[in-house]
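Here's the structure, in structure tokens; my notes come after.
Missing here: one protein chain of the complex. Every other protein chain is in place.
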Amino acid sequence: MNVQYVFELFGTFFFAISGAMAVQDKGQDWFGAGFMGFITAIGGGSLRDILLGSYPLVWIGDIHFLYAILLGVVAAFFFHKYLLRLPRMFVIFDTLGISFFTILGAEKALSLGVRPEIAAIMGMFTAVMGGVIRDTLINEMPVLFRKEIYATACLIGATCYLLLDHFTTLDRDVNLLLGAGVIILIRVLAVKFKLSLPAFK
Amino acid sequence: MNVQYVFELFGTFFFAISGAMAVQDKGQDWFGAGFMGFITAIGGGSLRDILLGSYPLVWIGDIHFLYAILLGVVAAFFFHKYLLRLPRMFVIFDTLGISFFTILGAEKALSLGVRPEIAAIMGMFTAVMGGVIRDTLINEMPVLFRKEIYATACLIGATCYLLLDHFTTLDRDVNLLLGAGVIILIRVLAVKFKLSLPAFK
Partner (left out) sequence: MNVQYVFELFGTFFFAISGAMAVQDKGQDWFGAGFMGFITAIGGGSLRDILLGSYPLVWIGDIHFLYAILLGVVAAFFFHKYLLRLPRMFVIFDTLGISFFTILGAEKALSLGVRPEIAAIMGMFTAVMGGVIRDTLINEMPVLFRKEIYATACLIGATCYLLLDHFTTLDRDVNLLLGAGVIILIRVLAVKFKLSLPAFK
């Protein structure tokens, strides 16, 4: 039960909360909310593992992830009013979630023997594709395309991690925290100053 | 050519009919209808097998499923007026389809060595994800989120099957029929009395 594992469980828990809350104004029932929390939490990591052919998928091999998701859905139900009044806290949770998922996803891909460019993409996919699948299912334009610098931050953070891993002799955990820190920093600056990438055309 | 196999082929056939008919008021051509019937029929089982890493996928390993789908699309074309005048019959077909797909899906997952909680989810996925993919492709809110107790019934039925399988010494076929029976019963009651789960918020 190391620190990284705890981070993964917490990230899953927070993703489940955000997934369940995403449908709250759609007249969904309990099942729909739970289903959405589930898809959001497992979507990115599952897609990464399927693309890489890495079995069993994390949540299928380790039942704790399923319970973290159930807890997240229940938490979303009981604390949603509180969470809605604290949108800033919600952004913090989301930012922590995507930053750690990105680095852990990139690291896993790298450990499976792919090139660093592919590992960076897999890190980003791990963080954002759960939300993309969720938004697609409820017929909304994926948040990926609407938010201030979001998936881009993940891609940059993953790249930093991979560069540090390749070119320095820093400890793996230090690299991990630095990579995640880059993502957090970019997101905080992007939200604070409403930064966005130049429009395509 | 045992009874279970016949059930699977019939379920595939009925899912193809419902998939092809789902696009009938969208101005689709023959190809679009066939494509939709195909996706609806194979989507759930394919997703289950991909998530579990179980190859070859059922319809790729056994060509009979493809022909069952083609027959379903042709049947949808010739009998659609008849089917539309008998919506009740349509609900019966759909209910039989999801109930057997759920139990067979859960059983397959279990036989691949996953935990019962995961097997229950896989059973439900087998039954409902083909329709979810279909609805997402045509930009409709998945039926999963609109219908009276639907995927929930699958999850409950799968759980009953798994409990019976684990805690009793009943014959496998008896468990299968009891599990499917639970799903059918819940669906019939839900449709008849317009039952639905409490809204999430």
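In order of appearance the chains are A and B, and numbering begins at 1 in each one.
Everything that follows uses one rule, which is that contacts are C-beta pairs under 8 Å (C-beta built on N, C-alpha and C of every residue); 3 or more make two chains touch, one makes a residue touch a chain.
None of these values were measured; they are calculated from a predicted model.
Student: Tell me which residue among B:V6, B:I60 or B:V174 touches the hidden chain in the full complex.
Tutor: Considering all chains, including the one not shown, the answer is B:I60.
Student: Which chain A residues touch the hidden chain?
Tutor: Contact residues on chain A toward the absent chain are 50-53, 114-115, 117-118, 121, 132, 136, 139-142, 144-145, 149, 151-152, 155, 196-201.
Student: Write the list of chain B residues that the hidden chain touches.
Tutor: The list for chain B reads 20, 23-24, 26-33, 35, 46, 50, 53, 55-57, 59-60, 63, 66, 77, 80, 136-139.
By our rule, only the chains that are shown with their structure count from here on.
Student: Report, in whole Å, the distance between the mean C-alpha point of chain A and the mean C-alpha point of chain B.
Tutor: Chain centroid spacing, chain A to chain B, equals 30 Å.
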